[in-house]
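Here the complex is missing one protein chain, while the rest keep their positions.
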Amino acid sequence: MTVLSGASDLASVKAAVRHRHARRGGRAYVVLRWAAAGIFAAILTGLVVSIAIDSSQAIAHSGIGFLWSGTWNPTANQFGAGILVVGTVVTTLVAMVIVVPIGLGTAAFLSELAPRWLASPLSTAIDLLAAVPSIVVGLWALLVLSPMFANHLEPFLKSVPVLEWFFHGPAYGPSILLASVVLSVMTLPTVVALSRTALSGVALADREAAMALGATHWQVVREVVFPGARSGIAASLTLAVGRALGESIAVAMVIGNSPSVPHSLLSPGATLGSAIVNQFAEAEPGIGTSSVIALAGVLLVLTLLVNAGGQALLRGMGPGRLRRRERHSITQVVA
Amino acid sequence: MREQTEPRVKVFPMSEDTPTGLAGGAAAAREEPSGRYSSTRTPASVALEAAGRAHRPKEDAERPAVTLDNVKVSFAGHVAVRNVTLALPARKVTALVGPSGCGKTTVLRAINRLHDHTGGRVEGTIRLGDVDVYAPDTDPELVRARIGMVFQRPNPFPTMSILDNVTSGLRFNGIRNRALLREAAESALRHAALWDIVKDRLHQSALRLSGGQQQRLCIARALAIEPDVMLMDEPCSALDPVATEKIENLITNLAREVTIVLVTHNMFQAARVSDNAAVFLLDEDRVGELVEVGPTVEIFDSPRDERTKQYVTGHVG
Partner (left out) sequence: MIGAAPAQWRGEEAASSGDWEARERRRPVIQASARRSLGRRRRAGRFVQVLCVLATAIGLAPIVALVYYTAERGLGGLSWSFLTHAPVPEGIPGGGISTAIVGTGEIVGLALLMAVPVGLMTALFLHERRGRLAAAIRFGADLLTGVPSIVIGIFAYALLVRPLHHFSDLAAAFALAVLMVPIMIRADEEAMGAVAVDLWEAGVALGARRWRVARSVVLRGAFPGLVTGNLLAVSRGVGETAPLLFTVAAPSFAMTLLIYTEGTQPFPSEQQTAWSTALLLLLFVLVLSGIARLVAWRLTRRAR
């Protein structure tokens, strides 16, 4: 056994080792690793480049106004992503309106109110929701939720006086509302898991300081725990938005594929993702497919921006605080 | 040549003196003749000197601020500390001393019912004045509003400004009057010797202060609700000597108006600052218990219990 003589600290040991095995044919490993990293980098750049190239035809045809033009009418050779961006934003927004109170309320319950024997299985159940394939959620929404909505929920919503501004018009099933509900189901696990981690991560010392001043449990949660979990909660919401923006197949099944200005939440609509799914098959090769690919490009940029923000927030949350088991469930809900 | 007579008090090894290096520093401030590393600096001698210079404007023959009667605290069936019967005199500093793990902090936290959420079970009676703290019809929030607590590591609320930190206790208890809040905040900050430092940056984050300043902020925060009793759990253990000295002076000043219970593992600190001391040690079953309580001078100079003697002379702990 050779002890590397003269190597007095770890850094020099490592350097010496690398030097050694480079001479010994461990070079194969080095090459392999560099190759893998290289492949990965190639994939990343390839993604951006190929989409850019293939959408060029569409951009050439429609001009840069493609990004915000309000008409998507393939038969009339008009391709504009604007209406789709609006649809994407609206569905995501409504989904967030649903998910934020429910997700944060659940996270607060699991972190602050529930006894440990209850919190663990419940949070596992919600994490399992993240594992359900989106196609299954879409199927369920199409065949179970949609009739339910059409027969019971939507008439109810239309009858409530204040909400009428949002909910009116004929309601046959596919609707923006339904799509938003689907999105909220799919993003709920992300919000709950990350927010719960953020809430639990608030230091006991801070909570006790508030308690020692005479605060009630709710006061402790409101004044100390929630503010302390701010960045983690923000991260969870941002990542949820990123996920909602990109969800395509489940939305495509329930939104009705109607790229026109919706007049209420009960009318059908279209998002970037749903348009890609629904329009692809019938798209005319050439301009048609290129335009669909261009939509993918827009979606890519949008989600990259949002997710980069979310990742940054996640990192600011405090990497050391996640325990290993939490990291696993978070990998599942974030990935 | 005749041997030098045994000093009246026991001699300590030098290392006892160094942890905070305070004995000398505080002594210098009090214009003492002895040098920093004089061999006669023992907790007993420190206590004697402190007591010698103390004089109270009036002798307090009033009822104790807090009484503990046969208190036992256990966690999940395992007893942490027992046999605690203790009266904490009003407007004096009582130090809970003893080595780590003997139950001092556990007893302290039992006083303001902080064990409610950690699963600790408290048996026996604890009274705050007349009020039985653990009676079923006693509201823990109201008990805690009469008691201020300072923790081992400074813990200002990280998301609040300095002013909001100080007024947090008042706001938790429903006070919204701006004038009252400001008045109370200024008074508390002055008492914590922090006012001049922070008065121009009340809206900055509390985390910008140094460790010692943060701890004084926590003291101010606790003072702002005008508590009858202040519980301090080793408030200086995370601080440097200069900050420690400031806080010890603070404690001494505060004691004129507030009852203070101070947990410390530093005998010298106890000797400097406290009027009474309660010694906690582990018994044969490795369960903490209260061994002896009395005026600080007596505890360190002429303890009655053998175990106390062993502790204060450095033979155990």
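Labels for the chains are A and B, by order of writing; each one numbers its residues from 1.
Operating definition for what follows: contacts are C-beta pairs under 8 Å (C-beta built on N, C-alpha and C of every residue); 3 or more make two chains touch, one makes a residue touch a chain.
From a predicted model like this one, the values you see are computed outputs, not experimental measurements.
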Displayed chains contacting the withheld chain: A, B
Which of A:Ala209, A:Ala235, A:Leu265 or A:Ala296 sits in contact with the chain that's absent? A:Ala296
Given A:Ile39, A:Ala60 or A:Leu163, the residue that touches the chain left out of view is A:Ile39
Using the document's definition of touch, tell me which of A:Met96, A:Val225, A:Ile276 or A:Leu313 contacts the absent chain. A:Ile276
By the document's definition of touch, the residue of A:Ser50, A:Thr71 or A:Ser159 touching the omitted chain is A:Ser50
Of B:Thr85, B:Thr118, B:Asn253 or B:Ser302, which residue touches the hidden chain? B:Asn253
Identify the residues of subunit B touching the omitted chain, counting contacts across the whole complex. 29-31, 50, 53-55, 139, 141-142, 145-146, 170, 173-175, 180, 183-184, 187, 190-191, 193, 225-226, 249, 252-253, 255-257
Hidden partner sits against subunit A at residues 1-4, 10, 13-14, 16-17, 20-21, 24, 26, 29, 32-37, 39-41, 43-44, 46-47, 50-51, 53-54, 101-106, 108-110, 113-114, 122, 124-126, 128-129, 131-140, 142-144, 185, 188, 192, 214, 216-219, 221, 239, 242-243, 245-249, 253, 273, 276-277, 280, 289, 292-293, 296, 299-300, 303-304, 306-308, 310-311, 323-325, 327-329, 331-332, 334-335
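The working rule: only the chains that are shown with their structure count from here on.
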When centres are defined as mean Cα positions, the distance from subunit A to subunit B in whole Å is 51
Residues of subunit B that touch subunit A when the two form their complex: 112, 114, 117, 141-142, 144-145, 147-149, 151, 153, 155-160, 168-169, 172-173, 218, 221-222, 225
Listed in rising order, subunit A residues that touch subunit B in their complex are 203, 205-206, 208-216, 219, 223-224, 227-228, 230
